[in-house]
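Shown below is the structure under consideration.
A single protein chain has been omitted from the complex, and every remaining protein chain is retained in its original position.
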Amino acid sequence: MDWNKFCEVFADCELLGNKILIKSRLHDVIEFVTDNYPYDMLKEIIAIHNQDGLVELVYHLYSTIDEENLLISILVKDRAESIVDIFESAQADENEIYDLFGIKFIGNDKLKRLYMPENWEGHPLRKDYVQDDTRLCWNDDNDS
Amino acid sequence: MTITTLKLNLGPQHPSTHGVLRLILELDGEKILSCEPDIGYLHRGMEKMAEQMSYIQYLPTVDRVDYLAGFFYSELLCRIVEQAQCVELPDKVRVIRVMLLELNRMASHILWIGMFLMDLGATSPFFYTFREREMILRYFEKISGQRMMYNYFVFGGVRRDIDYLEDVEEILSILPSKLDDYEKLIEENPIFRRRVVNKGILEKETALNYAITGVNLRASGVDFDYREQDYLYKGFDIGKVILKEKDSMARYRARVLEIKESMKIVRQALDYLKKSSPLEQKLINPINLKLPEGDYYADIEAPRGIASCFVRSTGEKEPYRLKWRTGSYYSVNLLRKLLVGEYLNDAIAIAGSLDIILPEVDK
Partner (left out) sequence: MNYLYFLYIEFLQKYNIPKLFGDITYYFIPFCIIAAALLVVVLALVLVERKLLGFFTQRKGPNRVGWWGLLQTLADAFKLLCKENITPDKADRFLFNLAPILVFVPMFAALGIIPYSSEFTFVNTSTNVILYLILAAFPVLSIFLAGWASNNKYSLFGAARSIAQILSYELPMTFVILSSVLLASSMNLTGITLAQTSKFWFSGWFIFPNILGFIILFICILAELNRCPFDLPEAESELICGYNTEYSGMRFAIFYLSEYAMLFANSMFMAILFLGGYLSPFGKYMFSSSFLIYFEQAFWLFLKASILVFIMIWIRATLPRLASFDLLKFSWVYLLPLSILNLFIAVIIKFTGGG
């Protein structure tokens, strides 16, 4: 695929094979890619909490027409742009990432805790999550 | 006049949500105005668990991601490790895996037929399908010792050589006539047709936008079967099932046809295995297994859509991050759109036709 057009528009991105590392303007990048390239499916969003404290979001785009993968990767702190208006399936992924990594997706107002209780503090898949949490032990000492 | 709407909690304890799915429905009479799926009642923390276990410790647990198609998920994890260790599978291992995967797909689809008919209010097909599925599960039990959580695939191969091939032969000889019986009992039934034809139409664009994969996508007319690109299926003749109708009936038909196609693949594998020499494989030593630093990714065409596994390794014994992608998770998200405007009793049928399995959703 011809990525020159893409690199002209988004100058600060880095192309590594089928992976694009971007620093900002996530929504614009994905909109541009879906408009100009035959990627029609957002397969999933993978979130990884890096050791340096930033969360890496990998948007896994897929084209059912020519069966190609494209990964768009961005490092975020605790906020990211939502792409629900481009791919409805992002609703599911963003919700999960909000629950497990604590990333707020701006523009997605349906975010809620999925797996964890509504009032749960902390996000389990972050590396700074306290593992031996006393809240997980249902004994009388923790009732207070 | 003000319209009063009714909020109905469908689930988590409800006979037809196939587990513990909770749908918060807003109803006007019996018409659904909005649907908000709420999941997480079956969350087992599969991804968090992986970060504290070595690969071989994690391997037996992955069957539980989807208890109806356990082989697919062990295959994914094995594939990740094999990919990282650059192991080429011997042909026989490959064929064994394909045969078991396809048998598992058949078992899963057969069960779905029963569940779907149960949702529609017909109780008998449920028992018939269990009878057929039982044959396949018996075979799995014979070779792996387990009916659902097989733990049969290991890194670099399979746990032991395949055996009891005559059982597979029997399954292949009995099943077609049973499928014909279903056709007579179910497909030609006018009540059934009224409830599924032109109900729950899933347009191609919507399906792609909601990242629906697998049979549901192919029933909407998208030509996309991951098995074609899969190295495991190299040399196999795979018949794709692509239907144009987009409705619940198409999803039903697609699954029935896919069972037939799977039978053909199993037949090919069986013919190979009958003539093959005893198994020779080089297993990866799982003790102190450390994957080289980097990202690993594997896909597979599971019965409920594309399943994939992502692993980031930092060179430790445990994966740094492991993520599952499961088909049902996105199907649940689709309910938000697909159920709106339908009537309650159609909604159950439509939700049933998507084949949602909750352990897969909640992971």
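A few comments on the model shown:
Should a chain be cited, it is by its letter among A and B, assigned in written order, with residues numbered from 1 in that chain.
The rule is simple: a contact is a pair of C-beta atoms (placed from the backbone, for glycine too) under 8 Å apart; a residue touches a chain by one contact, two chains touch by 3 or more.
Since this is a predicted model, take the numbers as computed values, not measurements.
Shown chains touched by the hidden one, complex as a whole: B.
Across B:82, B:225, B:346 or B:362, the single residue that touches the chain missing here is B:346. Considering B:52, B:123 or B:285, the position touching the chain not shown turns out to be B:123 (whole complex). Even with one chain removed from view, subunit B keeps its contact list with that chain: residues 6, 8, 14-16, 30, 117-124, 126-128, 131, 185, 189, 191-192, 194-195, 343-346, 348.
In the analysis below, only the chains that are shown with their structure count from here on.
In whole angstrom, the spacing between the mean C-alpha positions of subunit A and subunit B is 25. The part of subunit B that touches subunit A in the complex is made up of residues 39-40, 43, 45, 47-48, 51, 206, 208-211, 213, 217, 222-224, 229, 306, 308, 310, 312, 314, 320-321, 323, 325, 329-330, 332-333, 336-337, 362. Taken together, the subunit A residues at the contact with subunit B in this complex read 40-44, 46-49, 51, 58, 64, 67, 87-89, 91-92, 100, 113-116, 124-125.
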